[in-house]
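Taking it in order: structure first as C-alpha cells, then the write-up.
With one protein chain removed, the remaining protein chains of the complex are shown where they sit.
Showing subunit A:
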Amino acid sequence: MSAGELSSFSKMSVFGPVVKIHPVVLASICDSYERRNEGASRVIGTLLGTIDKHSIEVTNCFSVPHNESEDEVAVDMEFAKNMYELHKRVSPTEVIIGWYATGFDITEHSVLIHEYYSREASNPIHLTVDSALQSGKMNIRAYVSAQMGVPGKTVGVMFTPLSVKYVYYDTERIGVDLLQRTRVTPSRTKGLTSDLSQVAGSAARVQDMLTTVLAYIEDVLSGKVTADNSVGRFLMDLVNKVPTISAEDFENMLNSNINDLLMVTYLSNLTQAQIALNEKLVLL
C-alpha cells in the first residue's frame, strides 16, 4: 500500500462493514499516547465494542504495555486478558473487536500483533491514530486484514481499509460540545456554564444558522448563486413548520405556562423557607 493510496483514502469507496467510533475511545487513545513510557514511539491497546451485521461499534478501549525494538515486539497479553475481564464485569456486552496503535504507518510488527489479536477475536480490526501528527492532521483509520498472495507458497497479509464514522449518544454530543469550547480559551480551561447563559448560547447558535441561511437566500435572489431545489424544499419545510396559531390562543397558552412556572417557583421558595424555619426551631 503506497502512501499515495493512503492519502486518497477518504475518497475511496470501501466495502465491508463501517466502523463507528465513539469519541471516548479517541480521547483515551490520545491520553495513553501522552502518558507513554520514555523511549516508546507508539502505544497499542485493545478495542472493545459490539459487532453488528453491517457495522462495528467501538465503545471502549484500554492500553496494553508493550515493548518494541527493531527486531522484535513483546506484548503483555496477560495484562490484556486481565483488563478485559475487569471491563467485562462492568459492561458485559462489550467484546474484544480489535486493537489500536498510534502512529502513521503499519509496520511489520503490526502484522504480528494483529495475529495475536486474531486469536482473541474473529477478524479483528486495526485502528491507527496518528497522534504524532505526521501528516499535519490527526488521521484516524481502520483496517481489516485479508490474506493475499499465492496460496501454498508465499502467503502474506494485507490490511484493507474500512470507512470510519463517528457516532455519539445524545449526551455524549453535549459533552463533546462542551469540550469543543475549551479549545478556544488560551489556557484550555472552561467552567461549566449556568443555565440561563446556556439558553442564550443555544439561541445565539440558532441565530447564526438563520443568518447563514438568509445570506444564502439573498445570494440566490440576486442571482449570484444558482438555486438548488433540494435546499429550496428544506426551506419550504422550515417555513411551514412554524405553526399558525391565533394570537389569542397563543396568549392563553403562554400565560398558563408562565403561571405554572411562577407558581412552582413560589412553592419551592416557600418550601425552602419552611425547612429553614424548621432548622432554626430545632436548634433552639
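Quick note on the criterion: a contact is a pair of C-beta atoms (placed from the backbone, for glycine too) under 8 Å apart; a residue touches a chain by one contact, two chains touch by 3 or more; residues count from 1.
Please note the rule applied: contacts and distances are computed from a predicted model.
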The chain that is not shown, which UniProt protein name from "AP complex subunit sigma", "CHCH domain-containing protein", "Eukaryotic translation initiation factor 3 subunit H" or "Regulator of G protein signaling 7b" does it carry?
-> "Eukaryotic translation initiation factor 3 subunit H"
Can you name the residues of subunit A that touch the chain not displayed here?
-> 22-24, 26-28, 30-37, 59-60, 62-65, 76, 79, 82-83, 86, 89-91, 93, 131, 133, 137-138, 140, 166, 168-180, 182-183, 187-193, 195-196, 198-200, 202-203, 205-206, 242, 245, 247, 250, 254, 257-258, 260-262, 264-265, 268-269, 271-272, 275-276, 278-279, 282-283
